[in-house]
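The complex appears here without one of its protein chains, the remainder shown in place.
What follows is subunit A.
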Amino acid sequence: MPGIARYRDPGLCDALAADYVTGRMSHLCRARMEELCRTELLLSAAVERWSQHLLPLQEQLPPRPPPPQVWQSIDVLINTDRTPSPSPLWQRLWPWRLATLVSSLLLLALAYNTWMPSESHPSPAYLAPLSANGEIRLVISAYQDEKPGHSRLYAQWTESFLPHAPAQSYLWTDGSEREPPVLLGELGAAETEWRVSPERWQALKRSRYLLVSLDADTPARPVLQGPCLELHYDEI
């Protein structure tokens, strides 16, 4: 029989299960307990028993419909991830993934700058590849204009994501301790171009990341996010 001998003691298993189910374990203890439950049958049975005993109390709590934006955000996030390999949310933000995104975009920017003559096609001052699940879904290009209020942003969905692009979403700066996130503009399901005020342009310049949310009031639950890169051009 696999397992650790001490977890064959019904009394111990019951006490641990009661602590686990009533939420009296630290995060680390809980993680260990969940790991043990995969192999220790007595322990997992005790957890199941305590859970079933107390579940009727949870069911007595009044239900509360969540805001509709919650499902909309989930829907966008899961529809960007149809690949078979599971990838938890936190893994999507790992530095190596970001590094891959950044280098890809820099290559794109370099190619763009090489192939397009700067006289006829202005180059973006900032470029932001926004992604979900490690896949770029939207690219924001920011063009600076000397005239105040004439600087503009251009949002373009990637070809593969276009059918899933939300009808309405909102582009934000990431904000900081000193500055709250700034709404840069509203995005549609197709490519969008718009002018930004000098204040918004300054906020964009200060932003390390850009975020897209489905909520017009807050970027607290972003569905896309990515670094905002300032591009450098050698003067010819």
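By definition in this document, a residue touches a chain if its C-beta (ideal position, glycine included) is under 8 Å from a C-beta of that chain, and two chains touch if they have at least 3 such contacts; residues count from 1.
Keep in mind that, in the parts below, contacts and distances are computed from a predicted model.
The UniProt record for the undisplayed chain lists the protein name "DNA-directed RNA polymerase sigma-70 factor", from the options "Copper-translocating P-type ATPase", "DNA-directed RNA polymerase sigma-70 factor", "Aminoacyl carrier protein" or "Methionine ABC transporter ATP-binding protein". Contact with the omitted chain, checked across A:L77, A:L162 or A:L183, is made by A:L77. Within the set A:R64, A:K147, A:R178 or A:H232, the residue that contacts the chain not displayed is A:R64. Touch with the hidden chain on the side of subunit A covers residues 14-15, 18, 21-24, 27, 30, 38, 44, 47-48, 51-67, 69-71, 73-75, 77-79, 81-82, 84, 86-89, 218, 220-221.
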